[in-house]
Each structure stands twice: as structure tokens, then as C-alpha cells.
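Note sheet for the following structure.
For this view, one protein chain was removed and the others were kept in their places.
Presenting chain A:
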Amino acid sequence: MSSFKDLFDTYHWEDVKASIYSKTETDVLKALHASKRDLEDFKALISPAAAPFLEEMAQLSQQLSQKRFGRTIQLYVPLYLSNECNNICTYCGFSFDNKVRRKTLTEKEILQEVESIKKMGYDHVLLVTGEANQTVHVDYFKKAMELVNPHFANVSIEVQPLEQEEYEALIPRGLHAVLVYQETYHRQDYKMHHPKGKKSNFDYRLETPDRLGKAGIHKMGLGVLIGLEDWRTDSFFTALHLSYLEKTYWQSKYSISFPRLRPFSGGLEPKVAMNDRELVQLICAYRIFNEEVELSISTRESELFRNNIIKLGITSMSAGSKTNPGGYAVEPEALEQFEISDERSPEAIALLIKSQGYEPVWKDWDSILNSKVNY
């Protein structure tokens, strides 16, 4: 198989959905008590039939997470470089048709932002942009990496999908991980939510992790935007994607995020709502299905939820995030991509983690490991 698309095309959304919703208590028990779990077990764990087993799932998820990751939570912070975007995405504050002032940080501004977030204690940073290929292109990213990398142990990006060669140019400059969420694996709905711009190409986005794997990236992050479509079916496809990638690009690490649609001015209401109980079910299902995958939770979620999720299988968290370019130092008032729910400072979150009996980890990588020897 040359890419995930070949495998993906053998599945039909409605069949998968029907299969998940037909899982029974017996299937759930089998999944809970198996020594190794497969995709059918994952379906059972995310199915409505698993809802009564939530406490048992949480206990198992905690146990498996502690065995692999210990009692630790890694901390990272997003650094928004630009809100320029040529895409129309019905759910996003940066959407092209959202009439707001656009900003792309200059080199000087990037360094001002870096200084602010270093003071917050961070050593892992996630660079975020919209998709504006005229101004925020691979040369911009190269420059940004060169400016940011000397100040951080670990640099990730969440930007438009790039070509394999472009990733290959960024990796030796210190790029550790790339997050690229499919948003939804429902082809028709994807088209509806992304009517204009390069992002409207479903297949190009779907094959991005393949390009990353071929480029030899250390880590990639997958996920869907929960609220666009049936979250159970979308999560199955995420797990299918993860399993394919783990087998194909076995030298890369993987992380999963579960962003729930957050409000922004004039934005979309979720088509499918997911409550807290269901999000816990999903997080635990991922952990039980895959003991090694990293699970990340952002400040989109509420204080109460984040306070309690630490012990359930999450391995990394952001804190004190600003989702507007320049938000930390340059111009803190500019438009945000989405509303933050948990506004507590990194210190407060670190204390929270400690109070739960976990160690906040600020550094778990070193720029010396970024294949600089080959650069």
C-alpha cells in the first residue's frame, strides 16, 4: 500500500458506524479483558454499549498509563505565528470569510513572544498558523524554526500540510513533531466544512501523515474536530489511521488530541454534541486500545474537566495558552482562534498536577537529538 488512502477507501462510513452501534456488552467485556486489543475492541470501547463500564475503563486506563508514562504530565504551550488564512472552514475563527484583522509575526515579534513564554517556564513549544501560502510558506517556517529552536528543547508545528521535501527541510532545523488533524474522516461533510482553499482537498490532507512518515519525523499528532460528525465513527477512523501509521512508519511516535468544537464569534454550533462523560470514555478507550500513544488535552476544556482528567490517561497538557498571534507579548488583545476555557497560568497548572500526585515535566527532549549531525 502506498498510502493510507488505499486502506481508507476500503471502508464505508455507514458500515463502520453501524458496526460500532451494534457492539454489545459481551464485546465490551472481551475488549476490557483482552491482553492485546484490536480495532474491533476499540469499536466496542467507544460504543454506547461501553457507557456502563466507564469506571472500569477509567481504572484500567489509569493503570496502563502509569505503567508506560509513570505519574508524569508533560507541559507545552502553543505559539501562534499567524492568523492569515485562505481557507474557509465553517468552524474556525481564522476562516478567510471571517472579517478580522490579520497578522503574521515578524522575526522581531517572534522573539518577543519567545521571551514571554520562556519566562512562563516552557521548554516545549507548538508553533501554529493558518494556511496562507503566499506569506506563511516553508521559507517562513524555516526562518521561524531557526529563531525559535535555540530557545526550546522541543519544537512542534500545527500548520498547513506540507510536501515531504518541505518537512525534510524543517526537521534538521529542529522540527520534532507535526500535528495534522483530519478534522473529519467523513468525506462529504469534510467538503461541506471546507468549501474553499487548499484545505478543501480531503485526500491531500489524509495523506499528510504518510508524507511525514516518509520524511522521518519523530512524532506526529492525529485527531478529529469533535462536533463535526459522529465522534465514534470519526474516532474509529483516527484509530485506523494510527494503526496503519504505526505499522508503516514504525520509527515515529504518535499522539492523539480530542479537540471539541469551541465557540468563536459568528461560528458554527456543533452538529453532534459530545458530553464530558463521552470524552472520558473516548480518552480511556484510546489508552486501553493503545498503551503507548500519547494523549494530549488543551485549554479548550474546562477547569473542572482538566482537574480530573490528569489521572485518567492524559500524558500532555497545555496551559496559559493564547490563540492569537502576538497574544503573549506583542498585542495581547487581537482575535483568538477559539475561546480558551481554562485560563489558569502554567504555575497554577503545575501545582494542580503536583496536587494530584503527578510530576509536571517541562523538558523531555533535547535539541541535540534533532539529527543535527546530518544537517
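Just so it is clear, a residue touches a chain if its C-beta (ideal position, glycine included) is under 8 Å from a C-beta of that chain, and two chains touch if they have at least 3 such contacts; residues count from 1.
Note that in this section contacts and distances are computed from a predicted model.
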* Structure fact -> Omitted chain per UniProt, picking from "Cell division and transport-associated protein TolA", "ATP-binding cassette domain-containing protein", "Ni,Fe-hydrogenase III large subunit" or "Thiazole synthase", is "Thiazole synthase"
* Structure fact -> Per the whole complex, from A:E158, A:D189, A:E246 or A:E339 the residue touching the absent chain is A:E246
* **Which of A:A18, A:A273 or A:L369 contacts the chain that the document leaves out** => A:L369
* Residue among A:T72, A:T248 or A:S341 that touches the chain left out of view -> A:T72
* Asked: Looking at A:A49, A:C85, A:A153 or A:M317, which residue reaches the missing chain?
  -> A:A153
* Which chain A residues touch the hidden chain? -> 66-72, 123, 153, 219, 246, 250-253, 292, 354, 357-359, 361, 363-366, 368-369, 371-374
